[in-house]
Structure formats: structure tokens, C-alpha cells
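One protein chain omitted, others in place.
Right, chain A next:
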Amino acid sequence: MNDKPVNHRAWFMVLPVVALVAFSAALPLMTVVNYSVQDTFGNNQFFWAGADWFEKTLTDPRIHNAFLRQILFSSIILAIEVPLGVFIALNMPKKGVWASACLILMALPLLIPWNVVGTIWQIFGRVDIGLLGRTLAGLGIDYNYTQNPIDAWVTIIVMDVWHWTSLVALLAYAGLRSIPDAYYQAAKIDQASRWAVFRYIELPKMKGVLLIAILLRFMDSFMIYTEPFVVTGGGPGNSTTLLSIDLVKMALGQFDLGPAAAFSIIYFLVILLLSWVFYTVMTAEDAKESKR
């Protein structure tokens, strides 16, 4: 990494990217900053509002609740998807036709458009026409995701597990495949238990990819919008209104520019912090890689 030559003219190569991303990211963000410090009575007349919107946003129980729901959602899906993904990866066939078949079938949910994921689960879970809803009703379980908040939560969590566990599994699988056979042979000679093999050989070797998986899943779940929006629309009531859904309601539904902008900036800062953690982990992994 560090033996690359210094060449400032490389800037010409990145210039198109910088221009494009500045247009589609920096410019819109500046409008957001602009709105976040102003208030309006309509007619495009704005006046300075200082930090008012930020104070309101930071003390608004509606946003607190959305934030708490978001943290709860992200924690639950991580707690399920990571162990389950690792468990699946450990049980996947290593080579041959079955390995390919497994990879393809597992990757399928990852490539389904997000709104269709929502549609699939909306149909699957409905009590009147869905396989899941009908079966649960047949078993005498009172399940209705459009009316009961707990059922709505269970539905969006199972949906996310369905959608994304394969990603954790595929990443863990990639980590597992990089372990040389000699390690397992050594463990066998030492008569190591299955648990010891996992704890002292497989887990340390998977650490890097697992970190990436956890951070990716955390960040992507933190900005999830489409799937819960299609299934529950944030309801019943506000029970599944996660951060992005709430922000879109505020910005495009009610056109509350000031509060929505302040909310956006706070939201973006949280993402920025998470991205920085992600970036640090990535570069540390790269450094380790190049030392080998």
C-alpha cells in the first residue's frame, strides 16, 4: 500500500468522479444545510432560524422514538443474521456441483429488487391469501401484520433475515475457504474438538470478513426504507416507522423543510461516523493483507 509512487497528476483521472459526485451529493447536501437554518412563511421568503430546528429535532419525541425503533431493529437483525449466517456457512458444501447450487440458490434473495421483497412478504404473510398467514391461522395462531404491531415487527424482521442472511453466509463462506487444509490436519492430529476447531481456527480466520459483514448489515439496515414501506407502510400506527420512513414522511409528505433538513443532517452525521469506523476497519484489513 505504501510503496505506491506519488503522482499528483492522478487528480486528472479522478476529476470526472469528483465532479459527478459533487453534483449529485455535495450540492444537494448544501441545500439541506441551507434549509436547516432557515424558516419560511411560504412564498419563498426565508429568514434565519439559527439552531432552532436542530434543538426541536433533538428534543422531538417522534424522532427519538423513530431512532430507538431503528436501533432496536438493527440490533435484532444483527443478533439473528450474524450467528445464523456463520452457522449456514459452516454447513455449506465445500466443492462440487452442490457448492455451486447452494451458492446460486442462496444468492437469489440478494438480487431481488427491494420493493419486490416487500411485495413477496406482503403476499406471503396475508391472512386471506398468503401461505404463511393462512398456515399460522390454521394452526390457531392469531397473526395479522396489518393490525398487530408485534406481528408487523416479526414480519419485517423475518423478511430482513430472509433477504440478507445469505450475504453474511456468503462472506463467512469466502473467509472459510481461505483456510488451508493443513490447519485442519494439524487440528486432527491434536484431536481438537469441533468447537476448538471453530474457536481457534475458523473464527480467527473469519474475523475480517465478519467485521465487514456486521458493519455492512448495520449500515444498510440503518437506512432501510423500501421493504418495510411496502409491507407495513410504517404501521400499524407508527410502530414500524424507522428513520428513513419517518424522514420521507416529514420531507415529501408534509413538506416540513426546516425540521426535515435538520433531521437529515443529524441522520447523515450518524452515517458519517459509522462510515468512518467501516473505513478504518477496511484499511486495517488491507494493511494486514499486504503484510502477509
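Keep this in mind: a residue touches a chain if its C-beta (ideal position, glycine included) is under 8 Å from a C-beta of that chain, and two chains touch if they have at least 3 such contacts; residues count from 1.
Criterion: contacts and distances are computed from a predicted model.
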item	value
Name per UniProt, for the chain absent here [options: "Carbohydrate ABC transporter permease", "Carbon-monoxide dehydrogenase large subunit", "4Fe-4S ferredoxin" or "NADH-quinone oxidoreductase subunit D"]	"Carbohydrate ABC transporter permease"
Option touching the unshown chain, where A:Val6, A:Val97 or A:Leu139 are the choices	A:Val6
Hidden partner chain, touching residue among A:Val37, A:Ile77, A:Cys102 or A:Ala152	A:Cys102
Positions on chain A contacted by the hidden chain, ascending	4-11, 13-14, 16-18, 20-21, 23-25, 27-29, 31-32, 87-88, 90-94, 100, 102-116, 119-124, 128-132, 134, 162, 165-167, 170-171, 173-176, 179, 181, 184-185, 188, 194, 197, 209, 212-213, 216, 219, 222-223, 225-226, 229-230, 243-245, 247-248, 251-252, 257, 260-261, 264, 267-268, 271-272, 274-276, 278-279, 282, 285-286
